[in-house]
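A single protein chain has been omitted from the complex, and every remaining protein chain is retained in its original position.
Chain IDs A, B and C follow the sequence of writing; residue 1 opens each chain.
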Amino acid sequence: MKKRIRKIAILTGGGDCPGLNAVIRAVSRSAIHDYGWEVWGIEDGFAGLIEGRFLPLTIDKVSGILTQGGTILGTTNRTNPFLYAKRKGLKVEYKDVSKQALRFFRSGQFDALVCVGGDGTMSFAKRFSKEGLPIVGIPKTIDNDVPGTERTVGFYSAVHTATEAIDKLHTTAASHHRVMVIEVMGRDAGWLALASGLAGGADILLIPELPFDLKKVYARVKQRSSKGRRFTIIVVAEGAFPSGGEKIVQRKVKDVSQPVRLGGIAHWLANQIEMGTDVETRATVLGHVLRGGSPIYQDRLLATSFGCEATHRLAMGERGMMVGWGKGEFITIPLKNLAGGCRLVPKNHPWIDACRSMGAIFAEAE
Amino acid sequence: MKKRIRKIAILTGGGDCPGLNAVIRAVSRSAIHDYGWEVWGIEDGFAGLIEGRFLPLTIDKVSGILTQGGTILGTTNRTNPFLYAKRKGLKVEYKDVSKQALRFFRSGQFDALVCVGGDGTMSFAKRFSKEGLPIVGIPKTIDNDVPGTERTVGFYSAVHTATEAIDKLHTTAASHHRVMVIEVMGRDAGWLALASGLAGGADILLIPELPFDLKKVYARVKQRSSKGRRFTIIVVAEGAFPSGGEKIVQRKVKDVSQPVRLGGIAHWLANQIEMGTDVETRATVLGHVLRGGSPIYQDRLLATSFGCEATHRLAMGERGMMVGWGKGEFITIPLKNLAGGCRLVPKNHPWIDACRSMGAIFAEAE
Amino acid sequence: MKKRIRKIAILTGGGDCPGLNAVIRAVSRSAIHDYGWEVWGIEDGFAGLIEGRFLPLTIDKVSGILTQGGTILGTTNRTNPFLYAKRKGLKVEYKDVSKQALRFFRSGQFDALVCVGGDGTMSFAKRFSKEGLPIVGIPKTIDNDVPGTERTVGFYSAVHTATEAIDKLHTTAASHHRVMVIEVMGRDAGWLALASGLAGGADILLIPELPFDLKKVYARVKQRSSKGRRFTIIVVAEGAFPSGGEKIVQRKVKDVSQPVRLGGIAHWLANQIEMGTDVETRATVLGHVLRGGSPIYQDRLLATSFGCEATHRLAMGERGMMVGWGKGEFITIPLKNLAGGCRLVPKNHPWIDACRSMGAIFAEAE
Partner (left out) sequence: MKKRIRKIAILTGGGDCPGLNAVIRAVSRSAIHDYGWEVWGIEDGFAGLIEGRFLPLTIDKVSGILTQGGTILGTTNRTNPFLYAKRKGLKVEYKDVSKQALRFFRSGQFDALVCVGGDGTMSFAKRFSKEGLPIVGIPKTIDNDVPGTERTVGFYSAVHTATEAIDKLHTTAASHHRVMVIEVMGRDAGWLALASGLAGGADILLIPELPFDLKKVYARVKQRSSKGRRFTIIVVAEGAFPSGGEKIVQRKVKDVSQPVRLGGIAHWLANQIEMGTDVETRATVLGHVLRGGSPIYQDRLLATSFGCEATHRLAMGERGMMVGWGKGEFITIPLKNLAGGCRLVPKNHPWIDACRSMGAIFAEAE
């Protein structure tokens, strides 16, 4: 029989997103209010677990954070406890420090660990779980691509922010009779581009799941031009790429004389389209803004529900699983069954069909 | 076998809400783009059907309306085709003018009618369907209370607007150490109060499904006061009422000398609380603002999906049904099976549980 | 010669508004950073001064509050130090407790007091100044009606919130072919109604400075109707009133059996218009929402500038004055010269002219 819980810890890992504080509040309040547990926060994700940085979370401490973006616990997307980078002078050495994390967890007499994170965090959670750490995962990421759940905390707010930006760019595109290329985050999965492109009324959507054919993009731009619609809105995921080509993600070129970062897919595409169609084209990259700000109501509802679900499942004795949402209800998925990698947009997703019915194209290669 | 469709009509009925234009656009685009049908709009809901006011909807006509609040077709919530009010001098006579509506529909050679509306509109759709009109319904209302579907167009935008308002009132409540009573729409169902109250971090939620006990409200206000939390946020649905009492909806008192409208539940409650607890209390009524403005991304996605679903179902030969959302997927419900009245919040809804876990109360009478 | 400053105190008085925290931050940062002074906050306005409730303000303490609505110091609009209400059993006695406030100030060894408030707060500041308290005032109120300055902290955010609400109500008014009456705060001055009505494209504006003629309101509603514009937007200040009539502010009717609050001008007007024109009319009251939320950029700029100005003036030896804005630059006004009452909208204000040029009317009686 599982040990009765008295004290739990919570950490937020990976890139930040709106709704993390809402999760922290929900777990803390539910744990304290429903079960009388003690709750501690771990600073800066797994880095804090490795270094033993804990702080107590009380009702007062989590008061007023529901509406705040970011995470009061801090986070990092550069710490891998199983391959931890340590500098030794100019060299960097990698070692497995997971044992150290386990020691801190045990010496703190914690009965369970709540890990809020994306696919990276969940893969660490899976390994720690295998090594005996009693864990429940809560999926978050603006990319909505954590395997095993249809929704992740942060996605809704990012779609909202992206849609508002597309609305703004519509007016400037229309006034100038321009093609406007809007890049949103999403290295592997096109959920954010798809949802915001559909909500924003995009004419062309380019997502990693459907490698595109530039000629089809040109053709649509020209066709709209010839019909008197003098602007075209293109929403492109960061990781979209031309069929047969490579991903064109923004990259740094480190050079002692003058380091530069080369633009990503949006800037590349804007150049190609201008050259290929002779229509004025502009690129806009919606980067970190998508991660920031107060979570929208929908993320607050999801974050609060996931947080409650996590404590309830722990109280019922479940361990080694992630809470999630699937087919219209809350579900749990054993961490050991979690697929690696990302959850991609299926090619027959209703949103894809809806885009096509609205007359938008994905310009996918045949 | 059903007749092949060539020409359809669409009307929006009942109170307006964000996302109606997105539905009109989606139905029109999908009908024209996917099937090559002709699409006509009917002005002002059933009033326009009775009076034969139709206008053609083209791709151009519905261009740019995705983001606009309201409905370009107009609407009315005062026309009952089966009990139509006609003034004769000072008297008002009621008669059934549904035959007239049928005549206009047939003389226009329409093959199907898309009715976008709430429970009132759907009950008319049900009757017209029985009389042979080929109908598909699309549920909309900020109240989320149309039977047969878990979601309605407009609800999400209203929750968003309400949550933003609650956020604003939080700061003023905290600065003044006040109780703030916030009334949102919802005469019969508490969906909007529940969702925005949970998302806004309300301390007390009062909904029609759970008649409240004023003494419990007082007790919570005093308890928070005594704990040093010097403000309390109460979200109340328009139709919430004290157990054993009556609904206190805003009403007009027509009097030749000076007609007044008496405040509704929020103002009544604010008075009661001030008298019952001696804590300064203010009421705010979020009325028609909840119906207005650009639909939020989520309503655009729902509206577009519902619109496409409606045309696809028509194309497949289905008639006499409403599209909807249930258990995580699109569904259809035969109009003849639609329950009358409103879909209420079940007492064990996860959002209710989540509120309680957060420490909020519903002050329901035992 | 004035004493060199080492330690100052700051209080926020009167109704809260967006930008108070920005003022607190600006005064604190500028005092500490530019001059090395010690800064203390006084809780709950003059109430805290009377009761000796002070707390130290450091750079850390004011970090992150720039964007927050409300005031971290708390405020009250019910404390008059010169006529202080004290309960004695069932009776209330009034006495002058200003000496007590002076004692606390002196025993705290403060060299200056920064009073952030509206006309009420400034009148107390004026009296305390006369009694020897070294004071600088900073004007704030969403009503923009503090004498001696063209702008007050909080006004811009309230205009923004009101304009957004009017935008939302436009779509619902247009869809339903309704008259929409929107009430904004402003008991004596119409600044907020005027600015938001002009920015929101109102058809009729009713402000206290121009008592209105109901017949002109009816005539305009009917004229718009007859021209095919099937909706009318009316923005009315809380304190607007019909010529020859009285103000119709919302009031409580305390009655043991069932206390009610009667609606204010908007509800009264909606009733009158419906009866007088037979056009469907709805009222919306934008109450405390106008005071809440994060200050808009413009209020942050003003609040920060006023805060800096206040410390610079103190450092230069000025006392007994209020900082302000007039004719395009920062000014100071001796508190002793401050007119009592409110600063009203002049009848020839450019915004009034602009409204008229846009075709809007004030329906003022002749």
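Heads up, the rule we're going with is that a contact is a pair of C-beta atoms (placed from the backbone, for glycine too) under 8 Å apart; a residue touches a chain by one contact, two chains touch by 3 or more.
Note that the structure is predicted; figures quoted are calculated from it, not measured.
The missing chain, though absent from the view, touches A, C when the full complex is examined. Of A:Ser30, A:Thr284, A:Thr304 or A:Thr332, it is A:Thr284 that touches the chain left out of the display. Only one of A:Gly117, A:Gly263, A:Gly307 or A:Gly320 touches the absent chain when the whole complex is considered: A:Gly263. When the omitted chain is restored, the residue from A:Arg6, A:Lys130 or A:Lys168 that touches it is A:Lys168.
When the whole complex is considered, the residue among C:Ala199, C:Ala219, C:Met275 or C:Ala365 that touches the unshown chain is C:Ala199. Contact between subunit A and the absent chain runs through residues 15-16, 18, 20, 44, 68-71, 74-78, 161, 164-165, 167-172, 174-177, 180, 230, 250, 252, 254, 258-263, 267-268, 270-272, 275, 280, 282-289, 291-293.
For subunit C, the list of residues touching the undisplayed chain reads 25-26, 29-30, 33-34, 59, 63, 66-67, 150, 156, 159-160, 163, 167, 170, 195-196, 198-201, 229, 294, 296-298, 300-301, 304-305, 308, 311, 326-330, 350-351, 353-354, 357-359.
Keep in mind that, in the parts below, only the chains that are shown with their structure count from here on.
Judged by the touch criterion defined above, the protein chains link up one after another in an open path, with no loop closing it.
Subunit A and subunit C have centres, each the mean of its CA atoms, that are 42 Å apart. If you average the Cα atoms of subunit A and of subunit B, the two centres end up 32 Å apart.
Residues of subunit A in contact with two or more other chains: none.
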